[in-house]
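A protein chain is absent from this complex, but the other protein chains hold their places.
What follows is chain A.
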Amino acid sequence: MITVSVQKLATIFVEIADTLVDEFDVLDYMHMITERVAYLTEAPAVGMLLADQHSRLEFVAGSNENVTLVELFVVQNEEGPCLEAFRTGEPVVNVDLNNAAGRWPRFAPLAVATGFRSVHAFPMRLRRQVIGTLNVFGDVAGREFESDDVTIMQALADAATIGLLQERAIRHGETLTEQLQGALNSRIIIEQAKGAVAQAHGISVDDAFTVIRGYARKHNRRLTEVANALVTDPHSLQQLFT
């Protein structure tokens, strides 16, 4: 199912590893991962979930972030491929959603109604610990992950975990907690900014996200920094469309 060349794949791995830079922004990084995976697999939707201190999976980034899709991620605190991958530490792949209502009575019908045919989830692992999951949705029947694809995707998920935690050798659980809490709080900042922009400019929260990300990219600024300015400085809200 992975459709890109070896060269492109190698570039993506280097990009994932390149996190020890001054401009590193956890939100940008998480979005970059979901976009690269979507590109790699030609999947219509990819999401990342991270576990909080109660082992609840929180949605932190999506290759697109419409409300229905976010709901699909949220449901997986109760059931679904992400919860399974998170608990077992093993990938869940090639599940035909039309035949999964018995396994996931809430998640499967919701995913089918959203237009998806298949689903996959990869645990984000750091040694024996699972800190979250990568979720891939497919909309074309029969396009399955081969065994080599699963190996590549799992390696990518593990590399992304190390990159996300920005620590080559995490010896203490403390660093993990610090970084995860920071990442989860960054996610809240973007939601607050989406609300502020949606209200100020009379657009939907989904569109607000696109606008914020577009602005950050155009001006070469970090997503977290832009989102934070939008929430704490009323002036920057007006600048967004000028």
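List of remarks:
Keep in mind that, in the parts below, contacts are C-beta pairs under 8 Å (C-beta built on N, C-alpha and C of every residue); 3 or more make two chains touch, one makes a residue touch a chain; residues count from 1.
Keep in mind that, in the parts below, contacts and distances are computed from a predicted model.
Not shown: a single chain whose UniProt protein name, out of "ABC transporter permease", "Oxidoreductase", "ANTAR domain-containing protein" or "Extracellular solute-binding protein", is "ANTAR domain-containing protein".
Contacts to the hidden chain, counted on chain A, fall at residues 52-54, 56, 59, 70, 74, 172-174, 177-179, 181-182, 185-186, 188-189, 191-200, 205, 227-228, 231-232, 234, 237.
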